[in-house]
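Heads up, this is only part of the complex; the chains shown haven't been moved.
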Amino acid sequence: MKTEEMIDGIVAKLLADYEDDRAINKTDLAYQPNKEAILNILKKLFKIIYPGYYHDRSYKLYSVRNDLAATIEDVTYNLHKQVFTVFKYCNTYPYKDDRAIDSIAQEKVVSFLDTIPRIREYLDTDLQATLDGDPAAESKDEIILCYPGIYAITVYRIAHELVKLDIPMLPRIMTEHAHNLTGIDINPGATIGKYFFIDHGTGIVIGETTVIGEHVKIYQGVTLGALSTKGGQTLKSIKRHPTIGNNVTIYSGASILGGDTVIEDNVVVGGNAFITKSVEKDTQVIVKKPELKESKI
Amino acid sequence: MKTEEMIDGIVAKLLADYEDDRAINKTDLAYQPNKEAILNILKKLFKIIYPGYYHDRSYKLYSVRNDLAATIEDVTYNLHKQVFTVFKYCNTYPYKDDRAIDSIAQEKVVSFLDTIPRIREYLDTDLQATLDGDPAAESKDEIILCYPGIYAITVYRIAHELVKLDIPMLPRIMTEHAHNLTGIDINPGATIGKYFFIDHGTGIVIGETTVIGEHVKIYQGVTLGALSTKGGQTLKSIKRHPTIGNNVTIYSGASILGGDTVIEDNVVVGGNAFITKSVEKDTQVIVKKPELKESKI
């Protein structure tokens, strides 16, 4: 059989397979969010948030105003386009026409841009907490340029503001990108206070309805999760994840599970602890270390 | 010393060092698999498997047939080239001449392309399982566009079909790429049934000889591994990893180890469980929680 015939046969089979109308076959292409465009917006937001760090090589200080204006204009234009698209795609405003939706999208983008000074205020405290908390950190510059924790927190703080504006899909696309890069999975719906510090970070999971206070430190492999997700979609808007107070440190590998679980202020949770009940303030919770059996080889 | 002399000196030292004939110095360059080309094939396969999701911006619905034909032709040409190359590189058919190997490579590529409808059938069930299992999931679209679990499963299902056709190296290059992106390490040799759901995913390891049934859910940090790999290469084709039945849920951080370990149908394995023996059907296995010691700070 010739290659062309073979290809024709496979194409025919696949076209038939596409007609099944399953979710895997998307045909409504007109209003589909563009992942690449969204990640590009994220990059531009890093430039705005950390002026001087994520700049282009051509960046000159005397033109900081022009450069900023151009970047803001770019983000406004592209974010507006993506927000409109996901509103249409997710059928968020079923009774409104395109003009009305477009106008709502524009308002949302302005509201979001207005939150950037607050995002920056929070991130400045996260930077401070990271420098204070990590003996291996040389400077805040080093932290901004290469710490995965601060990267994941920055993306979360951006995405969380979009969640608060009821914009679907975009926030999760952003945080899953950070998850890919850092192994830190913070759901954009979580609420996290100032001076948040993540060390190492790989394997951290922070669920959608988690609430975290100020001055909280979290190490690699920590899960702030649900007790059971057997209920699946029926659990959709229920608080399934824990509440963490202020000045709490959670060491590596610990799991704190359940929507009713409250870790009060000034608690230290030891490595590998598995906690499904609330812990009172000013408490240290350590796992009674599992007995070790030593034997000569 | 001038820079040129210094560079000459270092070049001379390195050239001498290259003559050691160690594995680190590869000289047989003619038939070397091209990682970039392989990852490019993977991207094209995502376009074919999820029509409408991983499309180019220029994609138009009315031309779906032409677009598909062009993509299939591209994959056929490039995959053929890489399969031929790895057959030569790994000396898979030592007694055959290049023409015969080329012809086998072509047959393998056609056989592989013929499995795409089955890959899509399986993935459609994985999507359904993900939506059903995750209260935070908004839609199947969101899952396809940004869930790391579905990304890793898709790459695994593609790579596994290549393993079944006895094509060396390419499958592992693909799954290690997914491992890099998602932190989910599924060996392409594993066998995994329909309706497979991975949540969060970072830190999951699924070994080469693992067998998994249908409707299985796995959370972050789960290892389906070998009891001990002290034997190294002598264990090469022995079943070293567990067998998991249908309707099994394995919560975060659990380890299930050993080639004789069988987890029967309808079992729930609790978080952090460490299991090295078989578990009967309809059983819930929970770790007796390690005692917590609380003390006031």
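For reference, chains read A and B in written order, and residue numbers begin at 1 within each chain.
Throughout what follows, a residue touches a chain if its C-beta (ideal position, glycine included) is under 8 Å from a C-beta of that chain, and two chains touch if they have at least 3 such contacts.
Note that this is a predicted model, so its numbers are computed, not measured.
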Per this structure file, total copies of the shared sequence (2 shown): 3
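Note that only the chains that are shown with their structure count from here on.
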Superposition of subunit A upon subunit B: rotation angle, C-alpha, nearest 5 degrees: 120
Separation of mean Cα positions, subunit B and subunit A [Å, integer]: 25
Contacting residues of subunit A [partner subunit B, same complex]: 3, 6-8, 10-11, 13-15, 17-18, 22-29, 32-35, 89-90, 168-169, 172-173, 176-177, 179-180, 183, 185, 187, 189, 202-203, 205, 207-208, 221, 223, 225-226, 229-236, 238, 240, 253, 255, 257, 266, 268, 272-275, 279, 282-290
Residues of subunit B defined as touching subunit A within the complex: 48-53, 55, 57, 59, 61, 64-65, 68-69, 72-73, 76, 106, 110, 113-114, 116-117, 120, 123-124, 127-128, 131-142, 144-148, 181-183, 199-200, 202-203, 220-221, 249, 252-253, 271-272, 287, 289-297
